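Structure in structure tokens, see below.
The other protein chains are all here in position, but one chain of the complex has been omitted.
Labels run A, B and C following the written order; every chain starts at residue 1.
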Amino acid sequence: MLFWQILIDGFAISSLYALGATGFTLIFGVTGVLNLSHGAIMVAAAVAAWAASGNFGAGAYVGAVFGVVVALLLALATYYLIVRRLQLSRAVREEEKEIFILTATLLWGIMIQEAIAYLFTNNAKTVLPIVDGVVTILGVRTPANEIFTAFVCWATIGALWLFVNRTLAGKAVLAASMNPRGVTLLGIELSTVYVGVWAIYGALAGVAGVLLGMFLGVSSYSAGPLTASAFSIVVLGGLGSVSGSLIAAYVVGYLETLTAYLISPAYRAIPALLLLVAVMYVRPRGLLGRR
Amino acid sequence: MSAPAAKLEVSGLQKRFGGLTAVRDVSFSVHAGEILGLIGPNGSGKSTVMKSILGVERPDAGSVRVDAREVAGWPPHRIAQLGVGMVFQHSRPLHRQTVLENILLGLLPDRLLDLLPRAAANARARAIAERVGLTGVLNRRPATLPFADLRKIEIAKAIARDPQVVLIDEPFAGLTARETASFAKLITEMRDDGRAVLIVDHNVKSMSALVDRVYAMNVGEKIAEGTVAEVMANETVRKVYLGGALTTAARPEAAFADAQTPFLEIENLSVVYDKAQALEGVSLHVHEGEFVAVVGLNGAGKTTLFNAVSGLVPYAGDIRRQGKPLRGRTAAMIAREGIVQSPEGRELFGLMTVGENLDMGGHGLGDKERGERREWLFNLFPILKERQRQTAATLSGGEQQMLTIARALMMKPDLLILDEPTLGLAPVVMEQISKALERLRQTTEITVLLGEQNVTFALPHADRVYVLEHGRIVWEGDPSRFAAEAGAMYL
Amino acid sequence: MLRRALVSPPVLISLIVVLLAATLPLYVSGYVLGLLTIAYYFGVFSMAWDLLFGFANEVNFGPSFLIGLGAYTAGILDNLYQPPIALCIAAGVLASMIGGLVLALPALRVRGPYFGLTTLVAVLMLQNFVVVAASLTGGEIGLTIPDVISIDDKVNYWIALGFMAVSGAILYGLTRSPVGLILQASGQDPVQAGALGFNVTKHKLAAFLVSAFFSGLAGALMAFYLGTASVGTFIDVTVGVQVIIGAVLGGRRTILGAVLGAVFLVALGETLRPLGDLATFIVSAVALIVVLFFPAGLLGMVKGAREAT
Partner (left out) sequence: MAPYENAAARSAALRGSLGAASVALMFAIAPSAWADDPAPIKIGVIAEAQAVAGSSIPQAAQIAADEINAKGGVDGRKIEIVSYDNHSSSAESVRAFQRAVNEDHVNAVIGSYISEVVLALEPWASRLKTVFITPGAASDVITQNIAKDYEHNKYTFHGYLTSGALAGLVCDAAKDMLVDGLKMKTAVIMSEDAAWTGPLDAGYEACLPKIGLKVLDHIRFSPDTTDFTPIFNKIEASKPDVIITGVSHVGTQPTVQWKSQQVPIPMFGIASQATNSTFWKDTNGATDGVIYQGVSGPGVAVTPKTLPFVDAFSKKYGNMPSYAGYTAYDDVYIIADAIKRAGSADSGKLVDAMEKTDYVGTIGRVQFLPKGDPHVHGLKTGEGLITGLMLQWQNGKQVNMWPATLANGKLEFPSFVKIASGK
């Protein structure tokens, strides 16, 4: 019984982690940017969905879509207003661009977060779930929403996989992540690829955010922790390796669930952190890291 | 030169990187008051030797002795403290400090509690600056100095530590003729101070006036040792640098239709990488259907030239395609419009299969056309057909090179730029690629601009040849006349 | 070199500024003093961070790890046994320096974002520890520190100002001294530095220790000023972020600029307080604009203009 509970709950939460981390690692893999406004964008998506379905009575579906759109726009804004500007900047020396982009996206994230807090207060909000009720699997009463979450996560990740591996446009993205120069030499405009990737990223973060809002609920406070968890998962899996972060997401997800069940909910986060530190010392490039 | 023990003695040096052996059984020694030149084309392993001496790389076998002390495997700073100084090719001074402070850095002891600089050090620094000719700019910041002065700072730093052994990496790269002379002077002065000097560079010519002895390497091994004259006369050396007897198949320039406005015209092209002059007043042209080879040693500026054409680096001067200037078009546009580069670094998509790499090349074509194109390339490079499903990273060097060329050809280029296609390839593989080019040249109307340091490979295909040296065109003409007229300056 | 540095404009100007600042208590309210007191401590945090980033070239996302160690060690000691305050502070500094070593180890192995993350993780670990070991650290409540150095705003203000001035002088002097040169060289190009005979590892370790020393000391002093230590004040990632932003804002690689940035942040945040939540929004917006359009930072702008000539 307990075993199945851990298995099922762990799966749902892990899938959510996986989706959250995928976009984050995609952006790093292709554009080499660690976007620290990640969490804020996810929260924005959730709150937008909440406001649309709750305040303006748009209904669950419309709300969800609205949330994703908001995230997409924010992602593009992040690229055009901040990342691109710094990448092209001549005033900042190349070796310093990393820290600048980190700092800038961080500030941007805080701005989004504070704006949300100002407009919608910072109490936790729960997005109107699309599916309701519970189903019993192997004797475990599981909220339908939990299953729905896991399903949508995997559908989205699957769609991304198909796009990247089955379409020429997708392959261009993949190619850009391996060798941007090569892509340019083949007559493909990198800037176009990047915009596309940021759009995809926005959509992914949006879906993840909305699902999170339905599953666990979010508040503007969640922004920081969300970024941190995505960051650690991605590093654990190996920066830029999508498959790596998927695995890492499940390692972390189950580790947390196990701790919560077997030791105490209070210590939930700690083992994952310890594992992370261990990996950092033993194998700095992460589980499946290429770089 | 019968000095007692050598200041620097390398013997049986061996260094492996994964599978390939970068350096095999290299032995030489440098005595006080002697300059040894270590030469070799790209990939000959000379820089690995240098790194092993500095302690940056830890040799797998063999010994490195400084003043008869075994230092192999020591950390760099201890080797340095023992009296090994290094003049790096790329100067990276402290940008926020003055020239004086940069030189002072070289005089500082490696102590944590050394908070107050001693006046003596200051005087010493000024003296050194005087000697290398930086007195005028002592209180300026590096950012405001010309390239030559930056290099001088490097030399000053090295001298400051009063090393017994000095390693100098490509001392003349990016310098004008006049600057080259003054540098040569500085280096001879080091010798006269009784230091042991090791100069590392691509060819003998650049240092012929300077060195007492030369040690020539190729693919990780010694190929010759002796005086400049001896080495230049040495058969193996000549073969490596000039190739053996050549059969050329040049077509006369007049034979090409577009005699007045050639397909590609480059006029008075200059490129400067943060202060280093990479290209200076280069002019050349390629006719439609012509096969032009630009030969020059690594570092001569070939890649820079091609990158300028491909729109990857900013430049002064004009590059025209069929009379229309290319300036202002993005690199991708230029490629789409038919000037396609098969780059030196290959730039393959390592984790993608051969097939996928080709498809990326043909992304502009319709599915059907892409398929046909692929088939055509498969019978040009049959090996690629077998490897279709394999990822590019798992291919051998030769196969990767073929894939690079094939991928470029997928774009149906009007002009194909081949940058160092033979880099680090075994002779047999070169042969295969050479054959493929031959077939390409016979079966199609393709226009090719080839950059090579391997003359043996380049000349047979070429209609015309340019020799590039230190960013300048120093010779142009028919391949058959090359050895006779350009050989000397090339060695 | 040092002689030149001692009479250089930045030093003279800061000297005058400090002297003026010392007279503030004569004409500004206690509240403004309290505000500046905090700002000065943050100034030291930022300077210590800038030593690592700007000179050793190590991007430390966990300044609050060092700060927190200092503050909490000192606070807990006082809370348990009430020994002389000086002793508590010394203990805090020691703990923080040990923490500095712990941070340095990965720094010497991993680079770039990886090192950044290890430091970040260090912060999260400490945070979790504080929450879990609530009986010792006061956990979520925050730690009540029975003793304070003084309750007189003026005294507190002067202590903070003096401390900041001294730290600034030391750190600035350090970066201008020969070891500072070596440290910069090591940070900029380890291979070259090694080839010049400098033990890069040694110098970077030293830098971490110095940075930890000042972070810890400032943390401990601030704890004894506030009379309380809570995760939100000393350890939380956002604290570290504020420290970093302060340094970047003021102009990285300038040490003195860091103070400028930190004071600017705290002051701006305070003057905007009436706007409630919007305050933080505006502060980060301003910071972002500086980062985007004046990457050299406040002080950097001035210096940059001078260096370019």
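The definition used in the following text is that a contact is a pair of C-beta atoms (placed from the backbone, for glycine too) under 8 Å apart; a residue touches a chain by one contact, two chains touch by 3 or more.
The structure presented is a predicted model; accordingly, all values stated were derived computationally and were not measured.
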Checklist entry - Taking the complete complex into account, which shown chains does the hidden chain touch? => result A, C
Item to check | Sole residue of C:207, C:226 or C:263 that reaches the chain not shown, by the stated touch rule | outcome: C:226
Item to check | Sole contact to the chain not displayed, among A:168, A:216 or A:277 | outcome: A:216
Next on the checklist: Please identify which residue in C:16, C:80 or C:134 touches the non-displayed chain.
Outcome noted: C:134
Item to check | In chain C, positions touching the absent partner | outcome: 29-32, 34-35, 38, 131, 134, 139-142, 144, 146, 148, 151, 153, 226-228, 230, 232-233, 270, 273, 276-277, 280
Next on the checklist: Counting contacts across the full complex, list the positions on chain A that touch the omitted chain.
Outcome noted: 1-2, 5-6, 9, 13, 54, 117-118, 121-129, 132-134, 140-143, 145-146, 216-217, 219, 222, 225, 256-257, 260-261, 264-266, 268
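One rule holds in what follows: only the chains that are shown with their structure count from here on.
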Checklist entry - For the protein chains shown, what form does their contact graph take: line, ring, star, complete or other? => result complete
Checklist entry - Counting only C-alpha atoms to place each centre, which chain is farthest from chain A? => result B
Next on the checklist: Report the inter-centroid distance (CA atoms only) between chain A and chain C in whole Å.
Outcome noted: 32
Checklist entry - In the complex formed with chain C, which residues of chain A make contact? => result 34, 82, 85-86, 89, 91-92, 96, 98-100, 102-104, 106-108, 110-111, 114-115, 117-118, 224, 228, 231-232, 235, 239, 266-267, 269-270, 273-274, 276-277, 280-281, 284-285
Checklist entry - What part of chain A is in contact with chain B in the complex they form? => result 168, 171-172, 174-175, 178-179, 181-190
Item to check | Of chain B, residues touching chain A in the complex | outcome: 310, 312, 330-333, 335-336, 340-341, 343, 345, 347-352, 356, 359-361, 363-364, 407-408, 411
